[in-house]
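Missing here is one protein chain; the remaining ones are kept as they sit in the complex.
Chain IDs A, B and C follow the sequence of writing; residue 1 opens each chain.
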Amino acid sequence: MKAVVYNGPRDVSVKDVPDAKIEEPTDVLVKITSTNICGSDLHMYEGRTSFEKGRVFGHENLGEVVAVGSDVDKIKVGDMVAIPFNVACGYCKNCERGFTSYCLTMQPDPKLAGAAYGFADMGPYQGGQAELLRVPYGDFNCLRLGEDAREKQSDYVMLADIFPTGYHATEMADVQPGDSVVIYGAGPVGLMAAYSADIKGAGKIMIVDRHADRLKLAESIGAIPIDDSKVDPVEFVLNETMGLGADKGCECVGYQAHDPSGEEHTEMTLNNLVKSVRFTGRIGTVGVFIPKDPGAKDELAQQGKAVFDFGLFWFKGQTMGNGQAPVKRYDRQLRDLIAGGKAKPSFVVSHELPLDEAPNAYQHFDNRDDGWTKVILKP
Amino acid sequence: MKAVVYNGPRDVSVKDVPDAKIEEPTDVLVKITSTNICGSDLHMYEGRTSFEKGRVFGHENLGEVVAVGSDVDKIKVGDMVAIPFNVACGYCKNCERGFTSYCLTMQPDPKLAGAAYGFADMGPYQGGQAELLRVPYGDFNCLRLGEDAREKQSDYVMLADIFPTGYHATEMADVQPGDSVVIYGAGPVGLMAAYSADIKGAGKIMIVDRHADRLKLAESIGAIPIDDSKVDPVEFVLNETMGLGADKGCECVGYQAHDPSGEEHTEMTLNNLVKSVRFTGRIGTVGVFIPKDPGAKDELAQQGKAVFDFGLFWFKGQTMGNGQAPVKRYDRQLRDLIAGGKAKPSFVVSHELPLDEAPNAYQHFDNRDDGWTKVILKP
Amino acid sequence: MKAVVYNGPRDVSVKDVPDAKIEEPTDVLVKITSTNICGSDLHMYEGRTSFEKGRVFGHENLGEVVAVGSDVDKIKVGDMVAIPFNVACGYCKNCERGFTSYCLTMQPDPKLAGAAYGFADMGPYQGGQAELLRVPYGDFNCLRLGEDAREKQSDYVMLADIFPTGYHATEMADVQPGDSVVIYGAGPVGLMAAYSADIKGAGKIMIVDRHADRLKLAESIGAIPIDDSKVDPVEFVLNETMGLGADKGCECVGYQAHDPSGEEHTEMTLNNLVKSVRFTGRIGTVGVFIPKDPGAKDELAQQGKAVFDFGLFWFKGQTMGNGQAPVKRYDRQLRDLIAGGKAKPSFVVSHELPLDEAPNAYQHFDNRDDGWTKVILKP
Partner (left out) sequence: MKAVVYNGPRDVSVKDVPDAKIEEPTDVLVKITSTNICGSDLHMYEGRTSFEKGRVFGHENLGEVVAVGSDVDKIKVGDMVAIPFNVACGYCKNCERGFTSYCLTMQPDPKLAGAAYGFADMGPYQGGQAELLRVPYGDFNCLRLGEDAREKQSDYVMLADIFPTGYHATEMADVQPGDSVVIYGAGPVGLMAAYSADIKGAGKIMIVDRHADRLKLAESIGAIPIDDSKVDPVEFVLNETMGLGADKGCECVGYQAHDPSGEEHTEMTLNNLVKSVRFTGRIGTVGVFIPKDPGAKDELAQQGKAVFDFGLFWFKGQTMGNGQAPVKRYDRQLRDLIAGGKAKPSFVVSHELPLDEAPNAYQHFDNRDDGWTKVILKP
């Protein structure tokens, strides 16, 4: 089958690889019809992780079931399914409590937790930027879609990662109806956080970025765009909130946060959040931060450390939740919103391309080229 | 009246000051019978804050009501009351939601939140290490005690601060029955956190310190003492938890955390918590951290910054809650436990002394002299 | 001043009564500019309660502050305020935990809890269907509005009762984004419950009534109207939810529930809810039920008893929350939604009338005359 293979830093190509297949009786085999390029893929694409050469990318996947193992009971051949990016067992201590993003079974390293398709350090599972994908524990790891699955697949494929991830940021921040919310980062995840805050009835949604195309999309869903290359985002938020700060905040940028000049400052968005969220406020951080970043220029950043305004964070009595989203926790509800016509997350999509154009798409997306907001590949 | 007055760094004396009195019709005047010295007092005593010379210390107070303003309806002369250290209005946005520790009305600086008796930067309210204390909004800010109030006042006075503060750490950490919990700091607040975790049915309680007297007290309530001058506390906790880390963690040390040699490392306990708490774990931080610490040696610490293992914190999907305890949120319940004989927080008390001995007591407590765990002054 | 006075069953008139005035230093005096007639007023109007002849109705009030007591600190003369219908002290055990609807201080009967303006059995407080209203503990019991207060007062006056009451139903039912929700009763409160569910991102909102005007309003906000004089509402809901039942349910009718023929069945909506909500579902009941109803025909109903399908309720593992809304818990957030243009609850208003037309309005509203959905009186 054809698949998007990592050859080394900033080098991917579409190659023939062995077909994915049923390996365990609980597996499901899916013919991928939509698979997104994610911001997390770029960390790996840029060579900032331990992702292995020759491995296949792709953790935002949707498609049609073409085979099921002998012990699969719920999922049937022919079902259209969205596939949460977390690979999870369903019966470990973390899965039982709903933390499928920290599954203890599917992650082979006993010092770690959590597994994903085509993802550095998250187990041996191949990615879905390919014609076929093997889904372990298929009854647990597939979300069945309704009859509108093909027609709305640009919406449903967002259930694999960015919609629930943005939603998770708002859950950890405890966004409530009427709240003012500030979101750092208007990439696809940040836009999904803004969209989720709106679904939950937030009163005022502010979003910080500096890419005109992203800010425009944010504005199109009713958020207040803040261009941090032009204004101080902290001051802007304080002005919008009678000097008190936003009720809640979301971090959707991650460790490669950089100033308008392009210089990386791991702690930049974190410290801005502490300053622009009110006393007693809550913050949800879904932007990726990593324990070791050998490719960073800064020595502290190499060790995964941030020079954090902890004194102010404590003094303001803030709470912060972190980490990868447990997609299954939210996915049924978000699917039902799409099915009922109440959510249409595909508004972030800028390109739908055949699989063969993946190398080109990676390059543009990595450059943050204007207008390349979100790419769906169609194998 | 006599009161404990701050003269400058490491210098307090008991002096005659003008009597506290009813100033507003909603005030209550309390004749103090028990008032504790708190670890927070030491930050001020050491001159590490902006606490004004000539001002009175004391925010852990209990006594008998001797006068009430004309608009006080609930509290009566003769009532024995414990007085939460937070001075709060009851009707601002934060008080309404239960965050009396971040009251917007009683704090005069509109950029800050929260007020307290005899506390740096927390409003003009005099402390209670004195014969009399004025309590604003007395109906809201006094907790009535029962008939056993005098007999058990060494227990009830802990309701003013350290018992609810330790409890708040376990609330922010979401300690549940059966959980393993690690607590950094076995000072009075850390001991109260351990005690609260035990009340809540925690399965295994580990506590890190290096003072033999404190660790002994911890052991007396069933906690596992960890002496970090002898063993690596992170390794110890991992060994006790099958390598996974504790389910929950509490920080009860604060920004003056220091290694066994005495050198301060603001981030020491924070980073140890991140390492010794499991993936998906929750951490409650009640040790005091401050936005500016001009007296610190380290330049980052002077700015209230910590070199925080944020990469690992995020990677492990942990959540952290912070800040001063909203005492009223817990105080009725904790009072009822004392009244019913189910809690006896006075086990931390080492000394009950007349007010005149305050200068001596401050000196010993500040030195962490062996056996000086917790002092109650009896004006 | 002029006020709407109760003369006896189905008999009110606008009379001159002594002016409301400041009685306590913590009082606020409000010149009423908008005051609604509520469904609860009808229970009293019909003589089904112990409401005293000669007393003034009105618990949904908004107006301008014209005087404040000497101890009022926050509220100023000239402020426009919405006044939650609960009269509460702010410092009793229930108020402290946010249950201002069950205040122990303002309710004179020690066996009861909760107080309200112009309401049977809820304390001696006069109602606001008058030119002036005295508000006890004004700092706690007034919600300040912004500069748009006069312009949007038809929206803001809904903050006094029906908007937070409808919202409370959805809170007790734990309505989450994507949920299917069934609401019994499309009166003003039921419509506000539907509106609140929509604000919270519910996926499918179904509402049961038999008045065409109400169902039309429900449809106008995107709810699915179910006319129970034409179809079986339980079957309808099951059909809409793949036979499983709605995720959540709200009761917005109360003890005078009656079938299309007009016969009262206290338990009718309750049993229908149990049947039309799924296993594990949650139900919020804000329709009024009372411990004694001497005016009921049915002997059990006279004793406040319902023949409840408890076996099925338990078997389905459902949870039910009940009671009057603690308005303050939600009011700031809902105010901010109105201020930001994200909520416009005045869509339920059918009539805005001078105070003098109150007798006429009561008659039409009590008859459920077509088109008389919600009346605002303008003194």
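We adopt the following convention: a contact is a pair of C-beta atoms (placed from the backbone, for glycine too) under 8 Å apart; a residue touches a chain by one contact, two chains touch by 3 or more.
If you're wondering where the values come from, they're calculated on a predicted model, not measured in any experiment.
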Of B:Lys200, B:His265 or B:Arg368, the one touching the omitted chain in the full complex: B:Lys200
Which residue of C:Gln129, C:Thr165, C:Gln324 or C:Thr373 touches the chain not shown here: C:Gln324
Listed residues C:Phe163, C:Tyr255, C:Tyr330 or C:Trp372, member touching the removed chain: C:Tyr255
Residue numbers in chain A that touch the chain omitted from display: 24-26, 70-71, 73-74, 89-93, 96-98, 105, 139-140, 328, 332
For chain B, the residues touching the chain missing from this view: 167, 176-180, 196, 199-201, 203-204, 332-337, 339-340, 342
Contacts of chain C with the absent chain, listed as residue ranges: 94, 97, 99, 101-102, 110-114, 172, 243, 255, 266-267, 270, 279-280, 285, 288-293, 300, 303-324
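One rule holds in what follows: only the chains that are shown with their structure count from here on.
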Separation of chain A from chain C, taking each centre as the mean of its C-alpha atoms, in whole Å: 42
Between chain C and chain B, distance of the C-alpha-averaged centres to the nearest whole Å: 42
Contacts with two or more other chains, residues of chain B listed in rising order: 97
